[in-house]
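Omission of a single protein chain aside, the complex is shown with its protein chains in their original locations.
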Amino acid sequence: MKRREALAKLTGRERYVDDLPLQDFLWGMTVRSPAPRGRVTATRFGKDVDWSQFVVVDHRDIPGPNVVALIEQDQPVLAADYVRHVHEPVLLLAHPSRDSVRRAVRAVDVVIAPESPALDFRIAPAPDQIQYGPDNVLKHLQIVKGDVERALAQAPVVVSGTYETGAQEHVYLETQGMIAYLEGDVLVVKGSMQCPYYVLKALQQALARDETKVRVIQTPTGGGFGGKEEFPSHIALHAALLALKSGRPVKLIYDRGEDMAATTKRHPARVRHRTGLSRDGRLLAQDIEVVIDGGAYVTLSPVVLSRAIIHAAGPYACDHVRITGRAMFTNAVPFGAFRGFGAPQSQFAGERHMDVIARTLGVDAVELRRINLLRDGQTTATGQAIRDGTDRLAVLERALELSRYREKQPEHAAFNATHTTLRRGSGLSTFYHGAGFTGGGEVALKSRLRVAGRPDGGVEVLSANIEMGQGTLTVFTELAATRLGLEPEDVTIAEADTSRVPNSGPTVASRTTMIVGGLIERAADDLRRRVGLDDTARGGTVKQAIRRWHREHPGEPLLGEAAYEKPPGIAWDDKTYRGDAYGAFAWAAYVAEVEVDLRTCATRVIDFVAVQEVGKVLNPTLARGQVQGGVVQGIGWALMEECKWRDGAMANNQLTNYLIPTSDDVPSVRVAFLENPYPHGAGGAKGLGELPIDGPAPAILNAVARATGADPRAIPLTPEKLMELVDGQASVGAQHAAPLR
Amino acid sequence: MNVLLPATVPEALDQLANDGTAVPIAGGTDLLVHWPVRVEAHERTYVDLSRLDSLRPLRWTADELLLGGLTTYWDVIRDDRASQEFPLLVDAARQVGAIQIQARGTWAGNIVNASPAADGVPVLMAYDAVVVLESRRGREEVPLDRFYSGYKEMKRRPDQLVVGIRLPRRRYSYQVFEKVGARRAQAIAKVGLAITRSGAGWRVVAASVAPTIRRCPAVERLLETGTPIASPEALRPALAQDVAPIDDIRSSAQYRTHVMARVLYHDLRDFWGKRA
Partner (left out) sequence: MLRPFGRRMAALSVSFTLNGSPVTVEIDPAHRLLDTLRYQLALTGTKEGCGEGECGACTVYLDGLPVNSCLIPTYQVRGHRVETIESLDPGALEPFERCGATQCGACTPGVVMTAWWIREHVELLRTHSIRELMAGNLCRCTGYDGIIDSVEEALGERGRGKGEG
């Protein structure tokens, strides 16, 4: 099935929040902290402005607690006496003229008495920089399996390495924005978001309104990638406060520079490995330490850390594993969800480390993976027995075959010998990604969904999960239509409006098709039963039965319902961090071929092969698009996306200076799928959206290492950094100098 | 904000003469970047050049290619003779932004924007371009390699308009343009190099490694005198005389120096040590 809303998007008819007609509204804008830490001693309003024309909101205008609801209640809606990061929102302004409100924001002076900020998550904070707990550790987690110290002591070989990943900015092409207005006594908030119910909860809490007095509606969303998971709650609250104070509709749209500087980014990370092996490359012990920078508020750092450590040991069998994780408080703009959510960071480290091990031991990099890849019956670091029947070696083999990995080795050697300034090489990564919320998370979400039978015989899917380009509307349509034997035209997907749709959970964690799609299937079955049909009824029979039901029950809603049920045989212990972390893992092997110009140390990816097993591919075009998009984001993160920091905020907050790949920077991404239906995923599917960004960065760096002989350990591997390595031919284990922030 | 809409070049020259703070605007690809948030820029007076149609076309004479004051990058890319005789212009133009910028950006605008990282200026300079300026006081012609006197400082008076850029038609025995950016398209140069060789001698022009785009006389001398150069490192003393790269948001001085040395060394490997 073609993407359902494709033509609307292709013709420019799809309307995003800033496209919606709005009468008599005010433009809202945010006044922010200029300093990374300190006491707000004054807010001075410039003399040349007629402030009576403006709506001005500060923390005193917040009816409920001054907190944006999330994991911890630590982040204010608006800073009151104290600021913890540059760009922290302090005041809100609104005016009918966007130009006027822009000028007005500049005319407000937020005066901070500065205190010493903690700006490097890798070094222990000074005593006067402690701002969270006794040691600025936002979260500490540990996974223990076996006895890693003893195993290391007994291992014939131990290989150590330290790896670093930089922050990454989402650059969704539609910047963040919200509209807020009152409809009678109901506050309506519409905008670009991934999680309408997160926004609802935040509004209810801080505005002290019950759920009948707030309505949240997701508008078509121009990209999210996690950047619109938690942050939209802030903008929603800001727009709402201005709307409530003025009694007028308010539109608050971030321009690109503000969006890049003030919203969340991928958590920077440093990962240390100490790995014990047999001489032929069998993993005997993995001791891993993961540290991530959480920034100035907790946001989602505990969960990012969780996923990072669960994936840190890679898709390999090893009896003795210890993974320690820490999320650090710093006075940086808080970091947040970004596709992959910790797994790209820890798997970058793990997969680069595998090649470092291979080189140290003199073992072939492919052979090293082959020896250690999990076989059915073996257990992960958390003790989860993998029994899904996926042939993980076949995934690897297919990637090697499609990329001609082995054939290219002598070709590269010949090329490198005959070219003065160019070097080529291929690198691989094998990795995995658990779909859905970790451990008991899906159970805790208590997701619910409805499929309604319409009077005309068609059906409407009512869910809170949204389309942001990944294909929700199309896949949901296909699943409902397939389940009931209907045509796609008979299926509508309701707008994600909290006054109409139940809470089927957030659109995150690669859960939408696999888990929420599964709810659609079960709700459709429930609908069928309610109209007196059995599970074999399809097509015209179903439509007729729905129509007949409505004739017999005029004015009543016909709702098939489903609530999330944990698949059987899954058990997770949150206290010991052991058990079945995810219902299903998707498995992948990626190969990157690069060409490095030694004059400039610029790296070009000239070929990329992405092979993965994701259960069942429900829609080949959509699935391929997810992989290709994720790979290109991974290429950008590996080679050119560099956040430059000043006082913990992004200094290069423009697309001229923060570079994402253009069409001319990437090759065609060649994609292949292996299938092994997952019985508990809709249509047999496993989650796919995030997997593709876990693999490219290490594959690329492994390729650069093979092409040049250098030993990069950190991303982004910019030409500047590669040149330092190539010139110095830095030895294994060296670390980069810490950049000033 | 005030905008003046002259219909003819003399009218524009009058407006520039009457208001020394007025800013001529051509394609707008530099002046309008981040326009909504740059509220100070809204307080100025602009002289819109877009209807001065006589300035748009490029012209070929027996001895010259004459780019107009409003000739765009795309105009040159589409000119077949330019590809033949001034291929570096086409190379550089293709690396300015992408089509959307090439369709609007003008060579003259690139010159007067005076960015040390400009893309058009290095190749124009390597072709010995001469800037033609008009004002109510008359015409003035300044060789491009003497046009800049310091960072964002140039020999254009506020009442002058660039109405043309003259390029002598020559046979070139060697020419290359290298733009080292952070990605292949839509990138600001970390290092730019335009090199030509003709009967008039060697021209080595560097971008992004000094407060202005400039020729590299010490490097040119090495080439003219046929001094043997055995490695990129051997170029360092000459580079130290000619350029002074800095650390900035895009790159580092060290990287720029290394890259310039390497690119020069490798591109000109056939020429070091050989007198003309």
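By letter and in written order, the chains are A and B; residue numbering begins at 1 in each of them.
Just so it is clear, a contact is a pair of C-beta atoms (placed from the backbone, for glycine too) under 8 Å apart; a residue touches a chain by one contact, two chains touch by 3 or more.
Source: prediction; values computed, not measured.
J.: So which of the visible chains would the left-out chain be touching?
T.: Among the chains that are shown, those touched by the missing chain are A, B.
J.: If I consider the whole complex, including the chain that's not displayed, which of A:146, A:485 or A:625 touches that chain?
T.: Final answer for the missing-chain contact: A:625.
J.: Of B:74, B:107 or B:177, which residue touches the hidden chain?
T.: Residue touching the absent chain, from the options given: B:74.
J.: Of the listed residues A:221, A:286 or A:346, which contacts the missing chain in the full complex?
T.: Final answer for the missing-chain contact: A:221.
J.: Quickly run down the residues of chain B that touch the omitted chain.
T.: 1-3, 5, 25, 27-29, 32-37, 42, 46, 48, 50-51, 74, 94, 97-101, 103-104, 184-186
J.: State which residues belonging to chain A touch the missing partner chain.
T.: Within chain A, the residues that touch the unshown chain are 2-3, 5-16, 18-19, 21, 48-50, 53, 96-97, 99-100, 103-104, 107, 170-175, 220-225, 255-257, 468-471, 621-622, 624-625, 627-633, 654-656, 660-666, 668-669.
The rule is short, and it goes like this: only the chains that are shown with their structure count from here on.
J.: Quick check: how many Å separate the C-alpha centres of chain A and chain B?
T.: Each chain's C-alpha centroid was found; their separation is 42 Å.
J.: Which chain B residues qualify as touching chain A in the complex?
T.: Per the touch definition, chain B meets chain A at residues 33-34, 36-37, 39, 42, 98, 180, 182-188, 191, 249-252, 254-255, 258-259, 262-263, 266.
J.: In the complex formed with chain B, which residues of chain A make contact?
T.: 98-99, 102-103, 106, 255, 257, 420-421, 598-600, 602, 604, 640, 644, 651-652, 654, 656-657, 659, 661-662, 664-665, 718-720, 723, 727
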